[in-house]
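Shown here: the complex without one of its protein chains, the others still in place.
We call the chains A, B and C, going by the order they appear; numbering starts again at 1 in every chain.
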Amino acid sequence: MSSHASHHDHTKLYAGTLLTLLVLTGITVAASYFDFGSANVVVAMFIATVKASLVALIFMHLKDDKPVNAVIFCGSMVFLSIFLGFCMLDVDSREKVSTGKLTWVEEQDREEAKKKVKASPPAGHSAPAAEHH
Amino acid sequence: MNEWLRSTLPIVGSEHARDIDTFYFFVFYLSLFFFIIVGGLAVYFPIKYRLKPGETRRSAHITDNFFLEMLWTVVPSLLCFVLFFWGFNTYLAAFTVPNDAMEIYVRGRKWNWTFEYPDGMAGGGTLYVPLNRPIKLIMDSEDVLHAFYIPAMRIKQDVIPGRYVYMTFTPTVKGEFQIFCAEYCGKDHSGMLAMLKVMDDAEYEVFKREGPPEYKTMDPKLIGETIYKTRGCQSCHSLDGTKGDGPSFKGIWGKTEQFADGTSGVVDENYIRQSVLEPQAKVVKGFEPVMPTFQGSLRPVEINGIIAFIKGQK
Amino acid sequence: MADVLHHQIHAASDHREVDYLSDGRGIRDWLYTVDHKRIGVMYLFFIILSFFVGGMLALAIRLELLYPGRTIMDAETYNRVFTLHGAVMVFLFIIPSIPAALGNFVLPLMLGAKDVAFPKLNLASFYIYCLGATMMIGAIISGGVDTGWTFYTPYSTSTNGAVTLTAMGVFTLGFSSIFTGINFIATIHKLRAPGMGWFEMPLFVWGIYSTSVIQVLATPVIGITMVLLGLERAFGIGIFDPRIGGDPVLFQHFFWFYSHPAVYIMILPGMAIISEVIPTFSHRTIFGYRGIAFSSVAIALVSFIVWGHHMFTSGQSQLINAVFSFLTFLVGIPSGIKVFNWVATMYKGRITLKAPMLFAISFLLLFTIGGLTGLFLGSLSIDIHLHDTYFVVAHFHYVMMGGTVIAFLAGLHYWWPKMFGRMYNERLAAISCALIFVGFNTTFLTQFVLGSRGMPRRYYNYLDQFQQLHMYSTFGSWILGAGFFLMAGYLLASLRGPKNAPMDPWGGTTLEWQTQSPPITHNFHDVPVLKHAPYDYRNIPQGEA
Partner (left out) sequence: MSVAENIEHGHGHAAELSPFQQHHFATAQQQNEASKIGMWLFLVTEVLLFGGLFVGYGLSHAKFPEAWKSAHHHLQRELGALNTVVLLVSSFTMVMAVQAAKLNRRKQLIGNLWVTIICACIFLVVKYFEYSHKYHEGLLPFKAFYSYQGPQVPGEFHFFSFYFMMTGLHGFHILGGIAVLLWVLKRSYAGDFTSAYYTPVDLIGLYWHLVDLIWIYLFPLLYLIS
C-alpha cells in the first residue's frame, strides 16, 4: 500500500528475476573453474553484487518503495565499506616502514631487524612469531 | 606564562622534544584564544542581557547571519589544516630513522623492560645511550601489549607480541630520564618503569667495556642475580631444585657432575665460565645441548657475577 | 521567581487531570506499561542508580590516588575498580542516559505524538537493558574484570576474571541501544505532528535523530566484537590473539569502530539539550537553526571515519595515522559551529538564570575546554606524547562529564517539572551547580597538567613528583560528590511536595510545554497542530518580569 502500483500482479517479473538469479549462480560457479589470477575475487564479488542488487531492488521492492528505505539500506553498505576499507588499508600499509619523509620502504628493514634479533643469543628470546601455543 | 607553560611539560631531552613543545605552545595559545572568545561571551552575555525587573521579555529576532556562520566555519577549517600538517611533519620526525642510527632491541614483558645493544650486550632496568647519536629502538613484547614511553623525548609506541615496531630519537641532553609503560598491562602496570641514561662518548665507551657504572658499587651476587633474571637463564635453570631444560642451580656449586660424553667434573669457576661461553662443551648427562652461547654478550664482570650468584645457591 | 509563577500555578492546578503517573498505580501497571513516559521514568531510575555506583567507584579511585602506593586498596582491586567505573559509566549510564531516559520521555511529546512508533519494542529494550545490567553486576560479583573498559587483547584474552560475562553484558546492552535507536528514527520519520516539517522539528529531535543513526550503524559492530572476544577467550579463533596468528591491533579497530561513534552517542544528545535550554532561557530564537541541525548530522556521519585517532601509538600504519589525524580535525568543525551558534543565541536575548540555564552555561565553558584540548590529541605528534596519559583522561572527562553529564543535568532540571509536575528549590539547585562546576574543574584541570608532564593513566602507583596534583584532584572529587548529594537531596524533596508545576514553567515553545505537567497518559487531548516553527518568540505573549 505504500505505493499503489504494487497492488498489481507481478508474478512474471518475480519469476524472471528468479531465473536471472539462477543463471547468475551458474555463471559464478562456472567462472570459479577459470583462473583470473588476482581478479578471481573481483569477478565473484561483482556477480554476487549484481545478484544482491536484483534481490534488493525487486524482491525487497526497493525499486518502487519509498526512497528513504533505499537510503537506509545503502547507508549500511557505505559504512560497512568504510569499516572494511580502513582496516584493509591499515594492514596493507603497515608492513612498509618510513625511513624518510613520505618515502615508504618495503620489507627490508623489518627482515633485517628480525635477522639481528635471531642472531642475538639469549635463551627464551626466540622470536615470538615462532612460538607455538 | 611561558615559564609556567614550560613547567607543565617534562624535561626536554632532544631537538624533537623541543619541536613538539613549540607546536604544543602554538596549540595552547590558539586554544586559549578561542576559549577566551567563547568562554568570555558565554559569561558576558548572560550578565549583559539578563532579564531586568520591569523589562518585557521581548527579545531581538535574529535567526541567522550568513557571514558570521561562514566565518566560524571557514576560519577553524583553515586552522585545522595548519594543525594537521604541523602535527604530521613533526610526527614523521619521530619515526624517520637517520641512516647511522644505533639499533637497540627493546623487549617488554610483565612487568619489566630489557634492552639489547648492537654489540650483543644486554641489560634491564636502565637504557644506556650515547649523547647525540640517533637511536632506533626495535621493540616487541613477550606477552601482552605494553607501550614504551619516554616523556623527555616526547615519544611513545605500543609494543605488540608477535611483531616488531620501532621508533627513534636523538638525545641531546645528558642525564637520566624516566621511562614508563603507557599501555595497561595488568597488576604491576604502574611498576613497569625504567630509566634512560644519556652519557657522553667517553662514559659510553666505559659502559660498553665494563657495564653500567653501578656495577662498581654492586655486590657481584646481585649483578649475577640481575643477569639471571633478565637474560633468560631462569627459563631453564630453576633455583628450587626443579628440573628444567637445564640443571637447577640449587646446590650445584661444588657438585661433581656426569657429562654426556662420559667424563665427569666438579662445578667450579672454570666450569661455569666455560658453560656460559661454550655451553656445548660439557653438557650434564640427561640434558639436551640446547643452551646458546653468551660469547661476546656478557662482560667479564657479569660472568663473575653469575659465578658468585651460583655459589650462593645452597 | 516564586511570585511570578504563583498565579499561573493556581490556574493550572485548578483543573488538573489524571496524569500518566497516577493512571494506574499498581506495580503491574508499571512493569507492563508501554507508555513511553513511564518507560522513560523507569530508565531514569536505573540510570541514576548506575551513575551513583559509577560515581562511588570514581571516589574510591580518587581516594586511592591521594598518595602514591597503597592508600585504601591493592593494585588488583584498583584495576577492577577503574575498569568497572569505566564500564558502568559508559555502558550503563552515559550511552542510555539522555536518549533512553529523557529522550523517551520528551521525544514523542515534542513531536506531538501519542507514543513512539513501536511501544512494545520500547519496553523490550528497557528489559534488555536490565538484563545486560544484571549480567554486568553478575560479572562484578563473580570476580570482576581488570581489563579496562576497552578490553584490549591479548590482555583480555589471557587474564582471569569475568571478561566473557562482561562482554556478553555489553553485547546485550547493545541490543537495547539498537532497539531504542530504531524506534526513535521510525518515530521521527512517521509520527511528527501535522504541519511539522523536518525544519520545524525542535533541535533536540535533530540531535536524537543523529544519535539514533549512530546507534543503529555502530552498535552491531561492538556486538560482533564482543562475541568474537568471548569465542577467542573460550576456544581461540586466532583473529585477535597473536599466539595463534591473530592481530591484536585489529581488535582495536573493531572496538573503536563502535566506540568512537559511541562517543558521539554520548555527546550529541547533550548538545541537543543545550540547543533547547539556551533559546528557552534567552527567550530568543535559536541562532542558525539549520547550522545546528546539519552539524548534528555531520558529526554523526564523520564520527565513523575518525576512530583511528585512538590508535596513533598502537602500531597501525603511519599512513593511516595521517589519514585519521586529518579526518579527526574535520569533526571539530561542526562542533565549533554549534558552540558559536549557542553563544550567538544569547546575544540580545532576555536571559533568566534558572538552574537549567546555569548548567547550560557550565556546559558551554566545560565543553569548550574539552573540545579545544581535543586539538592537542588530534595533532599526531602531540598525541604521541599525550596518548594514554592523564591528559586524555582529563580531555574525555571534560567532554563526557563536563559535556554530557552537565547537559543531562540541564535537561533533568529543564524537564523535571514536566516529568513529575513539581518545581524544585532553585537556590539549592544554583548552589549544587556551583559546587559541581568548581569540583569538576579542580578534579580535572589538574589532570591536564599531570598528563602533559607524562603521568600515564591506569596507574595504581605513581612517582612522588605527581603527588601534589593528585591530591588537588582528589579534593576536587569530594566537592563534586558534595554537589551531587545536594542535588539528590532537593530533587527527592521536591517529589514529596504537591504537584505545583504549571504547564510551561520556563516559557518554552516546543510542543511538550503545551500539555499538562505531568502529561496525561495519551500526551495530548487533540493532535497538536504546529502553528509556527520552534523558538519563534514573536507570536508568544511577552510577559513582564
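Keep in mind that, in the parts below, a contact is a pair of C-beta atoms (placed from the backbone, for glycine too) under 8 Å apart; a residue touches a chain by one contact, two chains touch by 3 or more.
None of these values were measured; they are calculated from a predicted model.
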| item | value |
| --- | --- |
| Shown chains that the omitted chain touches within the full complex | A, C |
| Option touching the unshown chain, where C:21, C:59 or C:250 are the choices | C:250 |
| Touch criterion as defined above, residue of C:164, C:183, C:404 or C:443 at the omitted chain | C:183 |
| Hidden partner interface residues of subunit A, rising order | 1-2, 6-7, 9-11, 14-15, 17-18, 21-22, 25, 28-29, 32, 35, 40-41, 44-45, 47-48, 51-52, 55-56, 58-60, 65-66, 68-69, 72-73, 75-77, 79-80, 83-84, 87-88, 91-92, 133 |
| Missing-chain contacts mapped onto subunit C | 113-115, 117-119, 121, 178, 181-183, 185-187, 189-191, 216-221, 223-225, 228, 231, 234-239, 244-245, 247, 250, 254, 522, 527 |
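In this section, only the chains that are shown with their structure count from here on.
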| item | value |
| --- | --- |
| Geometric centre distance via CA averages, subunit C-subunit B, whole Å | 37 |
| Residue list for subunit B, restricted to those that touch at least two other chains | 92, 95, 161-163 |
| Multi-chain contact residues (two or more partners), subunit A | 97-98, 128 |
| List of subunit A residues in touch with subunit C within their complex | 68, 75-76, 79, 82-83, 86-87, 89-94, 96-98, 104, 128, 131, 133 |
| Footprint of subunit C on subunit B - complex, ascending | 8-10, 19-20, 23-24, 27-28, 30-31, 34-35, 38-39, 41-43, 45-46, 49-65, 68-69, 72-73, 76-77, 80-81, 83-84, 86-95, 143-145, 147, 149, 151, 154-158, 160-163, 165, 178, 180-191 |
| Complex interface listing, subunit C residues touching subunit A | 189, 217, 221, 236, 242-244, 247, 249-250, 253, 257, 304-305, 307-308, 315-320, 323 |
